[in-house]
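The complex appears here without one of its protein chains, the remainder shown in place.
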Amino acid sequence: MIDTLTNILQTMVLYATPLILAAMGGLYSERSGVVNIGLEGLMTIGAFTAAVTTLATNNPWIGLLAAMLAGIILALPHAVASVTFKADQVVSGVAINFLALGISVYLVKAMYNGKAQTPTVLETLDRLPIPGLSQIPVIGPAFFNAFPTTYLAVFVVFLSYFLLYRTPFGMRLRAVGEHPRAAETMGVNVFLMRYIAVLISGALAAIGGAGLSIAIGSEFNETTVAGQGFIALAALIFGKWNPFGALGAATFFGLAVALALTGQIFGLTNYVPSEVLNMLPYILTILALAGVVGRAEAPAAIGKPYETGGR
Amino acid sequence: AGGNQGGGENEGGFSAGLVTDTGGINDESFNETAWAGMKKAKKELDADIKYLESKRDDDYNPNLTKFSREKRNIVWGVGFKFNKAIPEIAKQFPDQKFGIVDDNLGGKIPDNVVSVTFKEEEGSFLMGVIAGSMTKTDKVGFIGGITSPLIKKFEYGFRAGVKAANPKAKVTVAYAESFKDVAKGRSLAANMYNDGTDIIFHAAGGVGKGLFDEVKTREKGKYWAIGVDMDQSGLAPDHTLSSLVKRVDVAVFDIMKDMKENDKFPGGKEVELGLKEDAVVPAKTTSKHVPENVMKKVDEYKQKIVDGEIKVPSTEKEFKKYKG
Amino acid sequence: METMQRRLRESPVITSVVSVLLGMLVGAIMMIAAGYNPIQAYQALFMSAFLMPYDIGETIRTISPLILTGLAVGLAFRTGLFNIGVEGQFIIGQLAAVIVALKMDLPPVLHAVVAVLAGALGGALWAFLPGLLKATRGVHEVITTIMMNFIALYLANTLVRNWLSQGADSTETIPESASLRWDLLSQAFGNSRIHFGIFIALATALFMYYLLWKTTLGFELRAVGLNPHASEYAGMSVKRNLIMSMMISGLFAGLGGASELLGTSGYLAIHGSHTGIGFDGIAVALLGANSPLGIVFAAVLFGVLTYGGPVMQFEANVPTEVIRVVFAAIIFFVAANVVRWMMSKFGNKAVKKSD
């Protein structure tokens, strides 16, 4: 029983980690008023870059850094299109998704002799037990023998909370997402804030993706991310655009996946088709939304391009 | 870059085309091994070879059509997913010869089609023997990709092998319902290992990568993985007991060789390959971690299967009847 | 001169054409960078779609479901909803159609009609829940539809394996009576799998135009999409229209799934991941500016690129993925209205020079 609980928690953490990071990325962008449906693409480019760089350098930390950089670079067109050119942000985000998948698989094929996946990354960011804490029964193995990206994700959540709610930078960023004109009259540079926010979102989502290719998994292919960017977006909304809310939502989703997977190990499949078990996380999410969470209040200016001197 | 070998038509020579399923040409699985067979044909038969990748199931028809228009000596469709497209195109191009891997078209094979199938259960049985003999916890695991008759062959063959070698051992079975979700593979593996399982066999394509990712991080000599399709020991050299290698390359090559050299084409037939044909065998690297006595046992069982002494079950029904 | 310049700047056709060319330029740069020959590649890409009647037929077949999923996304957008769930509704459309095709015994034509209608209904019902939750509980449709996509996938898989087949990977092929293929048409296009789906798609585009701009329901749907508060004030039921809009959107998607199944594949297979046609629909709708005509054109472009992609890889060795990059670039250029920006830069310079 205890083992099962450990199993469930460990799987939960594993699944939640990339979602948390990507959702934090989305948080910055959307809090500043820029919809980011491109999280999926940003994760993809992160996963790709991390794998390729780690293969080249044999150092996953460099891979992680490179992924961050790639995320920032790919987020740039989204920022340019939606902030400077005032394009529809959803459209631009969808383009990011196409672009990321296209570029990364194209480059994988060009680099690895037509192969659709990278070779296996041998040096990965393995589970990192925290001495002492990891010995605690049940929660120790789940929370304190986690991947470095997990610790990073939790750190980013706390950091984001402080940054967004305690610092001038965060206050300005949120103001820009609620009422850009008001922020501008107070001397806040709306464009700059939005650029920074979108680029941060690229960096964080890319780290989330990197975790999939150099921590949890050890290669990159077309399906490495497979919709997790969208789930992260859902977690962000589910969590009401709040760092801890998003953390909770991503963890909830991880828990639902864990229940389904562990259920299989228990032989639940003798009674329920495995497909139905696999549906569980999604059904639970909908039930939670319908039953408990309900209406979420988006940042007021989300999705609206801002024009200096416009009305 | 890329990988289309050879140029245009070579008059009087031999030409072949290969259409992959959605896994792509370098899937580290049957598409890739099939292509290896083609490359061998290029080298040894001087064949002109080309491949087309399919992005979606909808692409099978146009891709097969493209090669048929070029009047290649044979067009291969690799994977059971071609079981609807091959008969349809074969009907449209009655003079064209086709080959399908991993499906027998329900027995209704057109005259211009050869079907190549494997007795995966036989090879899996040997994997089961290895796992059953070597488990210290009497708990072994199986991770499947998407539930399907093909993957079930692996599962029941494996379970029968375990049962034969170690009736006490318990087999935990889980399906990821995906061939791609690495994280799921890893989580399932972690769950099983945490649960006391010490050896896991997979037939789950990319999902299986997660198994290797997980086993790698665990204590050497205690936790093991068994690969599938190709020799996967490279993914975790210290943790891989064995891999079940499916010699699609040999099958594909042999048929083409027969066509070119003997002008023989087993049209309308199912070529079923098993242990007897050495088509589903343990990887060469197996002996690295598997002790001699177990290797010996594997050989004994292999002989019994080849001799027909043991009939390996491939479905749930057959497995239930199987006594071990 | 000035009016002409302005007209050029504002014409959506010019914007689209220039954006397409620019997008292809981006693709060409990528190809050159990786050492491929872009001219050869593009030649193969576009030739392949029109090479033979067979290819034209197959291209049209590729286009048909894209039109329908594009219309589905576009209609929802028009009414203020973002239906990411087109993918799932498409799958349910396939599922419902294949159930009717396999489990019911009906005379030809009627069988096909009932199967198509079942698919449409299935898609509509699948979209009903997100609509309902949005209307009554304020749950964001983006989340629910994303979740519903996965549920649809697994639902279809489990039904195929446990009910529609005996544990196999796919269902039987549907009977002739339920097929949307028409031999004469197929033969006219070199035995390709072109089918009635294209007519369904075009008729649906017309229907969407008619619905939105010619009917009272369309008036309501648009009003609610643009300003729910004013619509409520004016006596429209915001909730009902929200649900309606989701359902009509789902209906289009379901039609897409049904006609794809009954016309193209003829069976439903177990899938490990989504088909992607629903997601492509998002891009198509956005590129087509959510207007029925625009969506049809965007689907044609996307269809040609999609069908030609593998040939490009085959002929010029260029990985097909470059197509996605090209398409992404096109979307960017259209969305950012780069053409107008270039025109204004260019225009200003011209004016300054003439000063």
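In order of appearance the chains are A, B and C, and numbering begins at 1 in each one.
As a working rule, contacts are C-beta pairs under 8 Å (C-beta built on N, C-alpha and C of every residue); 3 or more make two chains touch, one makes a residue touch a chain.
To be clear about the criterion, contacts and distances are computed from a predicted model.
UniProt records the chain missing from this view under the protein name "Nucleoside ABC transporter ATP-binding protein", selected from "Transcriptional regulator", "Nucleoside ABC transporter ATP-binding protein", "Phosphate transport system permease protein" or "Heme exporter protein C". With respect to the full assembly, the chain omitted from this view is in touch with A, C.
Of the listed residues C:Leu206, C:Leu226 or C:Leu293, the one in contact with the hidden chain in the full complex is C:Leu226. Residues touching the missing chain, restricted to chain C, are 213-220, 222-223, 226-227, 229-237 (touch as defined at the top). Of the residues in chain A, those that touch the hidden partner chain are 162, 166-168, 171-172, 174-175, 178-179, 181-188, 300, 308-309.
Here is the rule we go by: only the chains that are shown with their structure count from here on.
In terms of inter-chain touching, the protein chains here all touch one another pairwise. Centre to centre, using the average C-alpha position, chain A and chain C are separated by 27 Å.
If each chain is reduced to the centroid of its CA atoms, chain B and chain C end up 36 Å from each other.
Residue positions of chain B touching 2 or more other chains, listed in rising order: 1-2, 147, 177, 180-181. Among the residues of chain C, those touching two or more other chains are numbered 34-35, 154, 157, 161, 273, 319. On the chain C side of its complex with chain B, the touching residues are 34-36, 54-55, 58, 61-62, 154, 157, 161, 167-170, 173, 191-193, 264-267, 269-270, 272-273, 275-276, 307, 309-311, 313-314, 317-320. Contact residues on chain B toward chain C in their complex (touch as defined above): 1-2, 4, 50, 52-59, 61-63, 65-66, 80-81, 83-84, 92, 145-150, 152, 177-181. Those residues of chain A that touch chain C in the complex are listed here as 77, 80-81, 85-88, 90-92, 94-99, 101-103, 105-107, 109-110, 114, 223, 226-227, 230-231, 233-234, 237-238, 273, 275-276, 278-279, 281-283, 285-286, 289-290, 293-296.
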